[in-house]
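Missing here: one protein chain of the complex. Every other protein chain is in place.
Here is chain A:
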C-alpha cells in the first residue's frame, strides 16, 4: 500500500458475509457536473403544497402474523409482525415485570437502494436506524395491550424500500397497520407526521414524501392517538437547540395531518372487514 497516496476518511465497516466491491467508487449521483457549473436550481422536484395521500395495503408477507405496506408519495415502507413468541431472558429486567406483559422489540432497516441521496445504505445497522427503532418502540408500546400477552415477545420488523422524505412518520403508520393486521389489541391507532424547517427558514413545513423538502436543519416527528387525544411519541432532531414555543408550534402543525391519516387508516381497515362485520366499529 503506497503511504503517499491519500487515505479516505470514510471507510465502510467490513462485512465478511456479503460480496463487497474490489475498489470503492464514487456514486454517479455524487459526481460534479462537467464544466464546473453548479447544479441547476430546478434539479429537485417542485415542492408540493397539497396534502399527499397515504396508500395502504396489508397481508403482503406470507409467513408472518401480520404485515402492512404504506406508500406516502414516493416513500415506501413495509412492516411485518412476528409473535407472540417466547420472551428473551435478561438479567437486568425485573422477573415480575418481564412476565406480566409482553415485550415489544422493533427492528428498523433501510434497504441498500432506499436513499435518494448519493451513496448506498450499508447492510450493517447504523446510529440513525437504531434511533428510529428506539422511537418506534417507545411510541407503539404504550398503545398496545401488552398486558394481555404475558410471558411473550412481539417482534416488529420495519423495512424502508424508498426514503423520499417523511420516512419515520410513514414507518409509524405502517407499523400500526401491521400490528392491527396481526390482531393485537391496541388502545388506539397511532399515526404520525413530520414537519421540517429548511436551512435559513423560520416557519415549519409539513414534510412530504417526494424529496422536495426533506433533509432540513430541524425536524419534529409527532405520533398521535386521535381518539385518546394523546401524544404517543415525539422526536426532535435539530442542529441547534430549539425554543419550547418552536416545538409547540411544530406539534400543532402535525396534529391535523395525524388526524387525517388516522381517518384514512381507520376507513381502510373498515373496508377490509367482511361486509357483515362492518357494523362493528374500530375503537
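Basically, a contact is a pair of C-beta atoms (placed from the backbone, for glycine too) under 8 Å apart; a residue touches a chain by one contact, two chains touch by 3 or more; residues count from 1.
Quick note on the criterion: contacts and distances are computed from a predicted model.
The listed choices are "Oncostatin-M-specific receptor subunit beta", "Mediator of RNA polymerase II transcription subunit 18", "Ribosomal RNA-processing protein 43" or "Defective in cullin neddylation protein"; the UniProt protein name belonging to the chain that is not shown reads "Ribosomal RNA-processing protein 43". When the missing chain is restored to the complex, the residue among A:27, A:126 or A:147 that touches it is A:27.
Of the candidate positions A:161, A:186 or A:228, contact with the hidden chain is made by A:161. Considering A:82, A:101 or A:262, the position touching the chain not shown turns out to be A:82 (whole complex). One chain is missing from the display, and on chain A it is touched by residues 1-2, 5-8, 10-11, 16-35, 37, 40, 43, 60-64, 74, 76, 78-80, 82, 107, 109, 111-116, 120, 123, 155, 157-159, 161-164, 211.
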